[in-house]
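This part shows chain A:
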Amino acid sequence: MPILDTALKVGLNHYLYLSAILFAIGMLGILIRRNVIVILMCIELMLNAVNVSFIAFSRYNENLNGQIMVFFVMTVAAAEAAVGLALAVTIFKKFREVNIRFFEHLKG
Partner candidate 1 sequence: MLTVNDFLFYLLAAVTFLSGAGVILARNPIHCAFMLVVSMIGIAGIFVTLDAYFIAAVQMIVYAGAVMVLFVMVLMLFDLKHELKAFSKGAISGVLKLLSTGVLLGMLLAYIGYTFSVDPSFKPVPADPQHAMETTKEISSLLFTRYVFGFEVIGVLLLVIAIGAVTLSRISGGTHADS
Partner candidate 2 sequence: MGQDAFEITINVLKMLVIFLGIVQAVPLLVWLERRGSAFIQNRLGPNRVGPLGLLQLLADAVKFLTKENFVPEKGEWFFYYGAPVMALIPASLAFASIPLSIPIAIEPFEMFGRTFGPYTFIMQGYDLGIGIVFVLGISSLGAYALLMAGWGSGSKYSLLGALRASAQVISYELALSLSLVGILMVYGTFYFTDIVQAQAGPLTFNFLGKSVVIPWLPNWGIFFQPLGALIFFSATFAETNRLPFDLPEAEGELVAGYHTEYGGFKFNLFFIGEYGHMLVASALMATFFFGGYHFPGLTPEGVSAFWSGVVSGANANNILTSLTFLLVLLAKIAFFLWVFIWVRWTLPRFRYDHLMDLGWKTMLPWALFNTVLTAVVMFISHQ
């Protein structure tokens, strides 16, 4: 079937679809989960989804700037995870709570 063959032939679109789906999964996770550490993991998933589209565009346009952007995104995401977890652990040690609802009470 020529139509199916064209649809199945992997191009830029397929990578962007995958990226969009992963991003939506990450967003849904942030909305429905209660545990703050799982929410941090979902943020990592969303950042990864964005990285996929960066790399796909970089390959499509034969332009390596996208890869450097991903390098920076990864670095900042790792730093964000480190600080986020340090915060979560500090709050957990003090209040024994990881529910995201609880964090609303931390207003000054």
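Selection rule, in plain terms: all candidates are chains of the complex that A comes from, given by their letters.
Criterion: a contact is a pair of C-beta atoms (placed from the backbone, for glycine too) under 8 Å apart; a residue touches a chain by one contact, two chains touch by 3 or more; residues count from 1.
Computed from a predicted model, the values in this text were never measured in an experiment.
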So chain A is shown by itself and the numbered options are 1 or 2; which of them touches it within this complex? 1
Over in the complex, which chain A residues touch candidate 1? Could you list them? 5, 8-18, 20-29, 31-35, 37-38, 40-42, 44-45, 48, 51-52, 55-56, 58-60, 62, 64-65, 67-68, 70-72, 74-79, 81-83, 85-90, 92-94, 96, 98-101
